[in-house]
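Of the protein chains in this complex, all but one are displayed in their positions.
Going in written order, the chains are labelled A and B, and every chain counts its residues from 1.
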Amino acid sequence: MASLKRLPSPFTLPPTRRHEPLPLPPPEEVKKKLYDHPEAQRIRSGQLGEWFTTPLVGGEWTEWGKQARPDRIGMTFMAVNRVSANPEPTNAPARRLMHSRYIKTHHAIPPEMEEKIAPKYGTAREMDRRDQVWIEHAAELTEEALDRQMRPARQLRWEEMTPLAEDLERAFDQFATYLIQAMFLCSDASGPWNGLIHYGFAEIKSYLAYELFDYNLMCGLLRKRVMANGGGMGVQVDGLGAGIVEICNEASRGFVGEVEREFPSVVFAIDVLFNGLLLEMARLAAAGARSRFDRHLMTQVVQDCARHVAFGCRRLSFYLRHCPDREEAAVKLHLAADRLEPLQAEHHLLNPKVLEPLAVMLGGGAGAIAGGVRILREFWPQFAASYLARLDSIGLGRRDRCLLPAQPPF
Amino acid sequence: MANQKVEFPSTQWFQALAARMNEQRAKYQNFGFVTARAVFRVTATAAGNRNFGLVFDGFECLEVRELTDGEIAQFDPDWTMEGDYATWKEMVQNIKAHGEADPDHTLNRLCLLGHPFRVHGEDQTRVDVFYRQLFSFQAFIDESAAVETSFA
Partner (left out) sequence: MSMAIDKKQSVERLKALPQVQRWREGNYEPGAWFTSKPAEEGGIWGSWGHRFQPNRRGVSLVELNRADRHPIPTEGLGLLADREAGAEPDAPRYDYPLREKYQVWSYNVESLYEEAMSRQWSATRDIPWDKLAPLPEDQERALCQFVSFLHTVEFVPGDTLPFYMARVDPSFSEVRLFMSSQCADEARHMEVFGKRMYANGGGPGMEPGAEALLLFDPRKSVLPQEIAKTVSNVNPTWDFLAYSYFVQMIGEAVVLDFFRFGEFLGRNPCDKEMFRRIMQDEARHVSFGTMRIKYYLDNAPRREREEASEMLHFLASACEASGTGFGLLLQPSAIEPFALLAAGSLGNLDKGWDVVREFWATAVEEYINRCERAGLPRRGRCMLPEEAPF
């Protein structure tokens, strides 16, 4: 076999380093020092620290006497935020690294110390401004993400998986392989960004953790599905990440260095555009699914992607309304879109490894593929239409320059 | 109530679905909570176009009311699902026959191409709620399997 071209993995990440072993003090010395540790001394003295001695009101204790009541859904973020003194993150720069907005900062920690304990770059302090992170109704969307997360043990009935004719099984498996690849791509592209978001934005951090799990959860289920029903994994879809990988790497700058990074471009690429396309693909696949089980799985993909799209739209809409320079921000996003749309149209929307299996599924077999193509053709305008309507809604109208074809090119 | 026939389309008919949803909290908790203002629109009935505004919150349908065309905007729906009477009837009968929508009569399938059903709204990000909470809306419509429906 000809030697294969080798490339670095698509998304650039900081290199890792091993700890260099250094000489350590002998254990006896360590034990002695632990014995002399100020906390050990205090414990032996029978005292408790300031957390106990500070007045509950007017001292260092944050909020005594607050009591949240569960709402219609349960003990939601909304229920907590209703009583909290900090229902939303503010724009005050974070003065700590590991610090939740629900908890007050201690008055005695001097600014010099703050600098030392809270380096900005490469940490969760990189993004600590509302325009960089926040969305409208963050609490609600986070609760939805948790509540609508797939619970395979409760919701999936594997016994409803039905053996399919070979052509239909192959088509489904190919489509699933595409989805697996797409979900890994989203997971890799957006996952690490969560580590750059400050703890003040608890809802967003939770939301992103759930989005990450959505992707991987679905990968696992799709793998099980294709490995259990007579078929197997299909063919990797080359070029699926066209444009996305480059935009995301430019935005992250490999997550190294003391530089500004561009989260909005990643949100645009992954949540708004890519998940938007996946959403439409999954609607088609749900309609073409040949068993109740397959339909259920695809409907879950529809729900998941629609939620991710909702996050993306709210994020960008908040960003555009609150960022320091709206014009410049919009220009940057438009430029990203200019690059992404033609590449995604070519390598994703018109990829035979994506469209052909869909056409087989929708037609009801390889022999009836023409019927499937007819459906795809008729469906086609919705790809661009829904995408453009979303962009209108967030204030990033692109009707005059969108390069996703409005009509099927075939 | 089980033996009493309820006419489609009517406020009572949608209320019957709502009642079934509200008494099966555990089932709907399994899907996740719903927060939506929805309009189901049935066109070309004997009495013209009929609109039903439904408010979903938590695991319940809190409100069902009939709306005139002019009242829809004020109701402020996230999305409207619209189709003609004949398609609605076919779907309801199909659900009755199978206990739930068969593959050709799911909401997603009927809406896929913009016909015979169409989901639309003023703001696409609010229309997306339909997709975000699809399991619940499908289960809600599937409740009609247990409702004795008569057609005008």
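Just a few scattered comments:
Everything that follows uses one rule, which is that a residue touches a chain if its C-beta (ideal position, glycine included) is under 8 Å from a C-beta of that chain, and two chains touch if they have at least 3 such contacts.
Since this is a predicted model, take the numbers as computed values, not measurements.
The chain not shown here makes contact, within the complete complex, with A.
Summary of contacts with the chain left out: across A:Met161, A:Cys305, A:Ala336 or A:Ile375, the touching residue is A:Met161. Only one of A:Asp128, A:Asp147 or A:Glu280 touches the absent chain when the whole complex is considered: A:Asp147.
Keep this in mind: only the chains that are shown with their structure count from here on.
Put simply, chain B touches chain A in their complex at residues 30-33, 35, 57-59, 103, 106, 108-109, 112-114, 123-125, 127-129, 131-135, 138.
Residue ranges on chain A touching chain B, taken from their complex, read 72-73, 140, 143-144, 147-149, 151, 154-155, 279, 283-284, 286-287, 289-290, 295, 299-300, 302-303, 305-307, 309-310, 313-314, 317, 375, 378-379, 382, 386, 389-390, 392-394.
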